[in-house]
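Here's a structure for you.
Of the protein chains in this complex, all but one are displayed in their positions.
Now for chain A:
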Amino acid sequence: MRIRCPHCGERDNGEFSYLGDAAPVRPDGMEAEAAAMHDYVYLRDNPAGAIRELWYHGAGCRGWLVVTRDTRTHAISDVAPARDVALARRKGEAA
């Protein structure tokens, strides 16, 4: 598996570290119910198919990436800087 880093180009997956599913959004710790925090910390969709996930390019640009990958084949369809994804999401929330 090779990941096409938007900053460094296509690199071996051994250069990257994995955090996990990019979908869970941390609830506001002071406001959130315990159940909402439990769901965020512990429960996962764990799909067999496309998943958007967070990878860290530790042996390259040290950037966080959001990779869209098929868990059945490991085929990667999209890689974007996590910063761009977060900014786009914030924009969507504000709109």
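As a working rule, a contact is a pair of C-beta atoms (placed from the backbone, for glycine too) under 8 Å apart; a residue touches a chain by one contact, two chains touch by 3 or more; residues count from 1.
Basically, contacts and distances are computed from a predicted model.
Remark: of the listed names "Spermidine/putrescine import ATP-binding protein PotA", "Sarcosine oxidase subunit beta", "Co-chaperone DjlA N-terminal domain-containing protein" or "CoA transferase subunit A", the one matching the undisplayed chain in UniProt is "Sarcosine oxidase subunit beta".
When the whole complex is considered, the residue among A:V25, A:L43 or A:A94 that touches the unshown chain is A:L43.
With the whole complex as reference, residues 1, 12-14, 17-18, 20-21, 34-35, 38-39, 41-48, 51, 53, 55, 69, 71-74 of chain A touch the missing chain.
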